[in-house]
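Every protein chain except one is present and positioned as in the full complex.
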Amino acid sequence: MMETIQSFMTAMMNSVSEIFASADLTRPTWSKWIFMALAGVILLGSVLTVTSRRILRAATFLFFTLLATAGLYLLLEYEFLAAVQLTVYAGGILVVIVFSILLTSHISYRFDPPPVWRVLGGLVAAGSGLLLTICVLVLTVFPKGVAAPAPDMQQVGNALLGQDVHGYVLPFEVISILLLACMIGAIVVARKSREPEASQPDKTE
Amino acid sequence: MDVPVHFFLMLSAAMFFIGVFGFIIRRNMITLLMAVELMLNAVNINFVVFNRFLYPDYFEGFFFALFAIAIAAAETSVAIAIIINVYRKIRSIEADDVAEMKH
Amino acid sequence: MQIEDFLLMRHEILLTLGILIILMADLFRPHGRESSFSGLAIGLMAVITLAGLLPVPQGSLFGGMYVSTPLFTLVKNVLTMGTLIVFLQAHSWMTGPLTLRRRSEFYILLMSTLLGMYFMISSGNFLMLYIGLELASIPVAAAAAYDKFRMDSAESGMKYILSSAVSSAILLYGISLIYGATGSLYFERVAAFYTGTPVQMLAFVLFFSGLAFKISLVPFHLWTADVYQGAPTGVTSYLSVVSKGASTFVLLVLLYTVFSKIALLWQPMLFVVAVVTMVVGNLFALRQQHMRRFIAFSSISQAGYILVGLAAGNQLGMSSVVYYILVYVCSNLGVFGVISAIEHATGKLRMDDYNGLYHTNPRLALLMTLSLFSLAGIPPVAGFFGKFFLFAAAAQQGMYVLVILATLNTIISLYYYLLVVKAMFINSNNTPVPFFRTCCVTRTGLVLCALGLVVLGFAAVVYQQMFDMSFGL
Partner (left out) sequence: MIFSLAIWILALPLMMFLFLGLAGHKLKPATAGILGTAGLGVVALLSYTVAAVYFFGPSREGGLQPEVLFSFDWLHFTDQLQVKLGFLLDPISAMMLVVVSTVSFAVHLYSNGYMHGERGFQRFYAFLSLFTFSMMGLVVATNIFQMYIFWELVGVSSYLLIGFYYEKPSAILASKKAFIVTRFADLGFLIGILVLSYYAQTFDFITLTSLEGPVIGHPVGATFLGVSVLTWALVLIFMGGAGKSAMFPLHIWLPDAMEGPTPVSALIHAATMVVAGVYLVARLFPVYVLAAPDALMVVAYTGGFTALFAAVIACTQNDIKRVLAFSTMSQLGYMMLALGVSGYGGHDGLGFMASMFHLFTHAMFKALLFLGAGAIIHAVHSNFMTDMGGLRKHLPITHITFLLACLAIAGIPPLSGFFSKDEILVAAFHSNKLLFFVAYAVSGITAFYMFRLYYNIFWGVRREYPHPPHEAPLSMSLPLMILAAATIFAGFIPFAQLVTSDGQPFEIHTEWVVAVPAVLIGLTGILVATLMYKSEKTLPDRVAAFFGPLYRWASRKFYFDELYMFITKRILFNKVSSPVAWFDRHIVDGFMNLLAYLAQRSSFLIRGLQSGHIQGYVFVFVLGAVLLSAYMLLFVTL
């Protein structure tokens, strides 16, 4: 038992030092600096999103997190994805969220801090999950791919309408139905409608 | 790219589980939704990073992230609709007020 | 695209057309007139059901994104028929006053969900699987919140959409790790590289828990009872029957194809999950009074039995799981048919309200008994054979402990199924559900369920065919 733990710890240490060696932090480059900055924003933004006691601030922090994620995509040379992230996430989803906040909450309202047992529960669940995931990730040696240029718009377009292997016309079509169905669903739920007459039987029980 | 892939992965893992943490401790349904957005976003980073670093020949991760964003948008819209519907009924968006059915 | 390709994808194409037809019919209906789309939707589903029975070529399209085999077609047919019966059962609800002005949407939502399940089943790629899964779950949330005048319904929609969002995030995390560990999202390539490294195991478990959410396996089941209780009966019935059946089948296919190399690793995991699922589902079901909630827990424990067959991991297990899904669809639809008929007639949903049902509505009571006995696995109703085959498959792999635990659980489940039977036949009631005649549409649905139960139990052909088909996978 002890030996297993010991060998596990050694393996972990070795992997961690290897990763840091490959990062070669002694020779800072622009990309490293940018990554550090983005990572910092993302982590801080995420933590603040889930802990801020004012809901609109939480939304703002979420916005910064999403922006920084778009920055990561840019860093990885996926400009198209970054643009989508900005327009759909930051531009679309977040705007909907902010609207609904304005619709339902008072701006100056401060949440009560969450109960201690719930925080503990969150820490236990998320912490153990994070620990496990990081252990597994650290111990895994991923294959090194050969660097290839990022896709340009033409490639993206061709692939989106491609019918063969690595063509995405089918998901593209299906997702359009998905969007349609969700739209209808959202409308039918959110649309205001009169309650029927009180003579209807109460069906809750 | 000279940042090791593990850094990206750990960043996304951290973001993901911060989202989980947020979901568990929050009460307001909209903040729950924001926590979910964090989780989905973290996953997208994973896809993109794997695609870029490990398997750059095809753009499977790239497209997956693309579609995942679209689906996240759809999911959010329906969720918001339902939350607003709840709000209309009980004038509250506290998730703890919406826990009538249990045991 | 050739004509064969159309034939191959006819379920999906026809269903998409159906959705569009209903949408158009709603848009262009004469202004100011309330019309019922129930008949239209039922007709469309019937057409698809019939078209599904045509012989089909097997093959794959879109570079392996879409795969179809006879077994897939069979399961799609089952799901289509299930949806048809759900529509038949929902007829009186949909033509009632509560759903005024919101009629076409219900059908569009459920049909697009069904479309999602088709794609889920036929997917050859994790992207398609994911999109199908989401298409199969997001509209359901809207449908669960459909009864806008009940707080329960809103609560159930909220619980469903939020927990499903989390579960799909976790599932996505799993898929991303699968992608990272194998370098592809196509099933064939993933299967080739899946050898059981730690990261692959983690990815597998995360992915599994996302699917387990849909099947409501313990501990991913907690949403089930609340959502089933709150949602309109038609939606609950759809969730517990069609949605669950499709997800279970997808899990089956994935376990036996994509993750077949690590079968020895997931078998013990399924063992644990199966036992926990059966026990927890049964223990909770013991105390329930609300019929939909009761069925929720019963369906959780049913999922546990299915896992017993899955855990066997042999061909017998596979065909018996498909057979069991078929039987489960029929039995649960039978139960829901009765529940929704009574709910529609009287608004009563508690178990006490069923006291003395036999004296006023003997046929409903008999169908309910038949279905419950099928769920409990009492011969000669079809459910018994389903269970027997599942257990036999596990026994063949030497999993006697699992079989014993499973049979013990069937005894607990017998106890609470008998509670309902007892209520209907034996308990007396001063204010029983009065006698009522169901409308002919609803009755058709009920008769179909009863027929299904009897035919599945007594016809050897069905099982044989399924056994042969599962070779092809």
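So that you can tell them apart, the chains are marked A, B and C in the order they are listed, and the count of residues begins at 1 in each.
Rule of thumb we're sticking to: contacts are C-beta pairs under 8 Å (C-beta built on N, C-alpha and C of every residue); 3 or more make two chains touch, one makes a residue touch a chain.
These numbers come from a predicted model, not from an experiment.
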item	value
Chains shown that the absent chain touches, full complex	A, B, C
Contact with the hidden chain (one of A:Ala37, A:Leu102, A:Val124 or A:Val141)	A:Val124
Chain not shown: contacting residue from C:Leu414, C:Val433 or C:Leu446	C:Leu414
Residue in contact with the excluded chain [from C:Phe213, C:Tyr228 or C:Tyr324]	C:Phe213
Positions on subunit A contacted by the hidden chain, ascending	4, 118, 121-122, 124-126, 128-129, 132, 136
Subunit B residues touching the omitted chain (full complex)	20, 23-27, 32, 95-96, 98-103
Subunit C residues touching the omitted chain (full complex)	158-159, 162-163, 166-167, 170, 196, 198, 201-202, 204-206, 208-209, 213, 218-220, 222-223, 225-226, 265, 268-269, 272-273, 280, 283-284, 286-287, 316, 359, 362-363, 366, 373, 378-380, 384-385, 388-389, 391-392, 395-396, 400, 403-404, 407-408, 410-412, 414-415, 418, 422, 425-428, 458, 460, 463-464, 467
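By our rule, only the chains that are shown with their structure count from here on.
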item	value
CA centroid of subunit B to CA centroid of subunit C, Å	27
Whole-Å gap between the CA centroids of subunit A and subunit B	5
Multi-chain contact residues (two or more partners), subunit C	127, 131, 134, 138-139, 141-142, 145, 148, 151-152, 157, 180, 183
Overlap residues in subunit B, where contacts from two or more other chains coincide	9, 16, 19-20, 23, 33, 54-55, 58, 60, 63, 67, 71, 74-75, 78, 81-83, 85
In the complex, subunit A residues that touch subunit B	19, 22-24, 29, 31-32, 35, 39, 42-43, 46-47, 49-51, 55, 58-59, 62, 65-66, 69, 72-73, 75-78, 81, 84-85, 88-89, 92-93, 96-97, 100-101, 103-105, 111, 114, 118-119, 121-123, 125-127, 129-130, 133-134, 137-138, 142-148, 150-151, 155-156, 159-160, 166, 168, 171, 175, 178-179, 182-183, 185-187, 189-190, 192
Residues of subunit B defined as touching subunit C within the complex	9, 16, 19-20, 23, 29, 32-33, 36, 39-40, 42-43, 46-47, 50-51, 54-55, 58, 60-61, 63-64, 67-68, 71, 74-75, 78-79, 81-83, 85-86, 89-90, 95, 98-103
In the complex with subunit C, residue positions of subunit A that touch it	132-133, 136-137, 139-140, 142-143, 162-171, 174-175, 177-178, 180-182, 184-189, 193, 195-197, 200-205
